[in-house]
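The structure under discussion is supplied below as structure tokens; questions concerning it will follow.
Note that this complex is displayed minus one protein chain, with the remaining chains in position.
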Amino acid sequence: MGAILVAILVAPFVVSLACLKVPLVVAKALSLVSGAASFGLAVALVPSHEVTTALSGWLRVDALSVVFLVAVTFLYAATAVFAVGYIQPGGGAAEVRYSRRFFAGLNLFAWAMAMTPIVNGLALLWVAVEVTTVVSALLVAIGDTDGAAEAAWKYVLIASMGLGIALLATMFMYYAGSTVLGGSYELFYSRLLGAAPRFPPEIVRLSFGLAVLGFGTKMGLVPVHTWLPDAHSEAPTPVSALLSGALLTVSFYAILRFYQVTVRAIGPAFPRDVLLVFGLASLVLAALYLASQRDLKRLLGYSSIEHMGILAIGMSFSAPIAIVGVLLHVLAHAAAKSTAFFGAGNVIRKFGTKDMDRIQGAVGALPLSGPMFLLAILALSAMPPFGIFRSEFLIVEGGLSTRATALSAVLIVLVTLAFFGLSWYASQTLLTPTSDSVAPGEVSPWMAGSMVLGLLALVVLGVHPPAQLSGLLERAAAELGARR
Amino acid sequence: MTGVELDPVEIQVLQDLTILVFAPFVSGAIAHLGARLQGRRGPRVLQPYYDIAKLFCKETLVPEEASWVFLAGPVVAFACYLTVPLLIPVLTQYPLPLGYMGDILGGGFILSLAGFAVALAALESGDPYAQLGSSRAMTFGALIQPSILFVTFTVALVTATDLPYFEAAAVRSSLGQAIAPAHLLAAVAFFLVVLSDTGRIPVETHASTLEFGMIDEARTFEHSGPALALLKWGAAMKQLILYVILINVFAAPWGEAGSRQVGAVLLAIPAFIGKALGVGVIFAVIDNSFSKLRLFKITEFMAVAFLLAVLAVLVLFLGAR
Partner (left out) sequence: MAALGTSPSTLTDAADVIALLVLLSEFAMLRSSLSRSQVRLYGFQSLCVSVLAGFVAATQHIGELYGLMGLSFVLKVIVVPMVILRLVREVRVDVTASHRLGVATMVLLAIVLSVFGVFVVGRLPVHSHSLPILALGLAAAVILVAFLLVIVRNDVVSQAIGFFSLENGVSVASLVLAAGLPLIVEVAFLFDLLVAVVVFGLLMRVHQGRSRTLSTRALDRLRG
């Protein structure tokens, strides 16, 4: 099993380097293969009941890691498919060079994100998240427009500052550990978790607060979300999909690792309050902002903030069933948001603009991807039979089971509000009559085809999740639980 | 070794006299050195004595509208400057009887009272420049107050009293105490306070004739004769008093008399004057190496002093744990 981890760690990196040298067709093929292979390897880890380690303990995968690894690699595979259609350079040497760089960056980005749940220990976790920041900042800027430069600068500055805080959180956690484990030790999860009950509570509290603030910056929690809509709207669409579906969730994974230690050390009360504040703020603000967007990709960016808020609130319920819901939500959101971004990419290519006022009748213009885009939006708004419906249902159920009735009600109201914002704009752009100037037809079969993957996954997650996946989620939830 | 011992009261009087007599000398020395640094020959070192003597021989002119405050101001200020040396360690390491009468804050209050009296007298004169000077002096005086307060807090935290004698004793007690960060910060902050309070660059030019840039200097425009002499003398004494606090409390509280013997006490006088001249050299060099800040930038200078003083307290806060 350890070989799988090494393979996931090596393959995308090698492919990324290769993309700079080989012809574009080969680069595309390599990316496709690497994406599919990574996903396959990640899925192979799902049934495993024990913790897998490799490279003398520096790589470690438990059920929680596998959940996020599956989400990241699924997106990697789907985005590779989409990118094959999205990147169609003309003859110019500059465009070809751009395309090569793009694929190299895409693979490197996926590599960094796949690394995050694999590495063992809070310190390497931080390093991996920081690597995702720098790679993705370059990918946001790769378009070389004014908007891209601005978004990339804001992104790298705000995210780096946030990660500075996260590093401080790591240092405090190290100090908390050193009071029990002695002056010099690796920040491995198992050691931390074992010693956690004897950590000094004040330090753990501070560390967790800083970690939520710091990694929350990358996760897009309000009020430290400000880079997110810009970066999502200005990045190339495949990058936006990866940002939203995978990057935000691996940042959430980092918070969960801190959560795990914190809950063992001081119980669930404090982390619950912190996550609740951030989650509610995100949900409220996103629900309001969703109602006033002009830019299609910004709209989806705010929807990401909304879903990150739901994740935080779900964790704050800290009931096992709610945590299962949260983890399912991670998977379902990754599938739904990437599909929605792919749909947006199709629409934007077709109409040549991101401005929703100038996009009319996309369903008519795009016979396949148009309706699929609509379905993705509905899935994002937690419509059955898609996975997000099931996951939000579980979260609310968990909330009710812990007698957080009022909070659950607020959650439902805000999600409904967000639903109105999202579906109003979607119907404006999708369901209006198509003007005659736009000839119906798909932009690219690859770009449309990539959406099928996400929708399939959503239906599977929503209708009947495989038993092994449910088992995985329950094991992961148990790992996060407060019971010692 | 036995010798004649001085009565503490006598020493106290001697402290006052030292300040009174040598203040114009230090001022003159700084002015002379400043001129030398600029490549001029400059006034004689003893020039301030001649100025004061000359002014005492002249008649006093009072503006028509001015009341008794105009003449009382300089006298009150001078009296204040005579009082402060009773409270601070000028010549001795051990506290003198009146040393317990007031702490650093008390001394600060008396100095402020002097400033207030001068400002009132200046306002009374009706001269626009004098009024401008008073208003500025009071404004900047108020702005520098927080720094002085925090320096006092630092002293109080280090010694558990805010008597200047004890701070000096703490500094003398070990080299470590002398380079303790809190002490260093407080000393630098107080140095900036002295720069500002003695009207030195970068806050004010001492020798300028341009009224618009003036702060302290403008206040004495309408005074003449003995009143002006008292003001000038008082200004010199204030400067020396601040030097005393800087040297004997913060920077270099070494060389004062440890006993009451005549020899030791008398020896402390040249030692003290030497240290004061040393500080004077630093001020003269600063005076000639920086340019004056624009009036509205002076707040930045005050902010720096305040920053250092606050940091000193913070350092103590964490250091005490």
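Structure notes:
Chains here go by letter, A and B, matching the order in which they are written, and residues are numbered from 1 within each.
Simple rule for what comes next: a contact is a pair of C-beta atoms (placed from the backbone, for glycine too) under 8 Å apart; a residue touches a chain by one contact, two chains touch by 3 or more.
Just so you know, these numbers come straight off a predicted model, no measurement behind them.
Set against the missing chain, the residues A:168, A:410 or A:478 yield one that touches it, A:168.
Residue-wise, the contact with the chain that is not shown comes from B:177, picked out of B:112, B:177, B:224 or B:288. When the full complex is taken into account, the listed residue touching the unshown chain is A:230, out of A:230, A:306, A:392 or A:442. Contact with the chain that does not appear here is found for just one residue of A:8, A:156, A:211 or A:300, A:156. Panel shows subunit A; residues 121, 123-124, 126-127, 130-131, 133-134, 137-138, 141, 144, 146-147, 149-154, 156-157, 160-161, 164-165, 167-168, 171-172, 174-175, 178, 182-187, 200, 202-203, 206, 229-230, 233-234, 289, 292-294, 298 of it touch the chain omitted from the view. Interface with the hidden chain, as seen from subunit B, comprises residues 157-160, 170, 173-177, 179-181, 184-185, 297, 299-300, 302-304, 306-307, 310-311, 314-321.
Just so we're on the same page, only the chains that are shown with their structure count from here on.
Note: centroid distance subunit A to subunit B, computed from Cα atoms, is 65 Å.
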